[in-house]
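In this view, the complex is presented without one of its protein chains, the others remaining in place.
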Amino acid sequence: MNNGTSKNPILLLLIVVILCAYSSIEFLGMRKPDLLIPSKSLTAIKKLSNYFKGMKNTSADSDIYFFDSGKPGGTVLLLGGTHPNEPAGFITAVVLLEQLKCEEGRVIIIPQACLSGFTCTDPLEGYPSSFTVKGKYGDRKFRFGSRVANPLDQWPDPLVYQHYPSGQKLSNFESRNLNRCYPGNPEGSLMQQTAYAILQLIRSENVDVAFDLHEAAPEIPIINAIVAHEKARDVAGMAVLNLEFEDLKYALEISPVRFRGLSHREWGDSTTVFPFLMETSNPIQGRLRGVTNEKLVLYGTDQNYKKALESGKLRIEYLVSGEPLKLRVGRHLQAFLAVLSAFNELNPDKHITVSKVPGYHDLMINGVGFYLN
Amino acid sequence: MLFWIYYIIAAYILFLLIKELFNEKDFKVQIAIAISLIPFILRIFLIK
Partner (left out) sequence: MDLIILLVIIAVFAGGILFFKLPAGVALAAAALAGAIAAGEYFPVRHFVEGTFGFLDPVMIIAAAMIFMKTVEATGALGTLSYNMMKYLHGYPTILMILITLFIMFPGMLTGLSSTCILTTGALVVPGLIAMGMPRPAVGALLAIASVLGMIAPPINIPVMIIGGGVDMPYIGFELPLLIATMPAALFTALYFRFRYLKTFDITEVLAQMPHPVHDRHGYKLYIPLVFVVGAMILLRVFPEYIPDVGIPFIFIIGALLGFGTGEKFNFLVVSQKAIRESAGIIAILIGVGMLVQIMTLTGVRGSIAVNALNVPVEYIYIVIILLMPAFGSAYAAASILGVPLVFVFLGHNEIIITAALSLLAGIGDMMPPPSFLCVFASKMTGVDNHYQILGKSVIPILFIMLSGVLMMLFSSEINSLIQAIPFGRPY
């Protein structure tokens, strides 16, 4: 081998190693946990591995925050961060966790249900890896993760994902999507184990009402909606009416029976809980979105969606003024309160009462940062 | 288990690609091989 041919490869190899090393700083930085500062009424912190031992020492062993009023009543569970690229779900859980006071019954919060997904971003999507909310007590930085679990935690994907136990086929990366893995499988993949642990939590803590907070692209038909299991139809219907008094329009969708693996279907089918999944409109998840950056996470203004809305071609849920984080978090909080109050009305023996939780209008006036510690 | 099997397959492909980088004479093709190394290196070091 002469000199000219072996010098170039070494140089190229060096450049590649430098590029890898440089980007590793940001990739590895995503493994640092987010700082969450719970309110004073916190009574306990547990982990998913308390409900399924197999999760111990895995990167999906998420924290679970308990707020026990000490008074009898029902139990509510709230999941944020099922999809770590849907920040309103995560941040709603954070606001609750940092503000909440529980007056009757119990509140359980898992702010980062798919903890593994918070450690990376999806290739090809161009997502920012974090976003910063200006808080009352300083800036708060939060991770913006991947819709699905980190491939380093669950690799390789099967050629086709077969849901357990139904055998329903979905595309391969959905095997890493927590919200396609319920009711889970203790012998299965990390996400199936996570789903199983959450089901175990619902069973052993006798959860009465459970929320799974999401966001979706503006062109998806179930935006600004509450998806409920059929047994929770009355509660959901009443909540949607309550929300209309607050000038918030919500569509009520009943969980499709044929589509397996989703929280609102499988939680309801395998336990006694009343499950609710809520969606807000988030342009950064849309396929039509323009420049993809932190600003789009926080302010939700996008020229392409404005254009698409004006064309009238698609049924799009998008406000010309944008869909800022405070609006999306506000909607989730208000809907959470509305469902709880509807549940309380229909279940007088299982009251769950919370206080100090800001509603939609509070968020719109004060912003998200005002409610962070 | 399956993870480590795929880890070994990826490591083997990385090894072959690096070997090919040194066998290749054309600088332009060397660049093509070099960019192909990136995901394999980061996967082998369990970074991404």
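By written order: A and B. Residues from 1 in each chain.
By our rule, contacts are C-beta pairs under 8 Å (C-beta built on N, C-alpha and C of every residue); 3 or more make two chains touch, one makes a residue touch a chain.
Predicted model only: the values in this text are computed from it and were never measured.
Across A:270, A:304 or A:341, the residue that sits in touch with the chain not pictured is A:304.
Although one chain is not displayed, subunit B still touches it through residues 2, 5-6, 9-10, 12-13, 16-17, 19-20, 23-24, 28-29, 31-33, 35-36, 38-39, 42-43, 48. If you put the missing chain back, the residues of subunit A touching it would be 19-20, 22-23, 26-27, 121, 123-126, 129, 156-160, 162, 167-174, 219-222, 258-260, 286-293, 302, 304, 307-308, 311, 313-315.
The criterion applied here is as follows: only the chains that are shown with their structure count from here on.
Subunit B has its Cα centroid 35 Å from the Cα centroid of subunit A.
Residues 2-3, 6, 18, 21-22, 24-25, 27, 30-31, 34-35, 37-38, 41-43, 45-48 of subunit B are the ones that touch subunit A when the two sit in their complex. By the touch criterion given at the top, residues 1, 5-6, 8-9, 12-13, 15-17, 19-20, 23-24, 27-28, 120, 152, 155-156 of subunit A touch subunit B in their complex.
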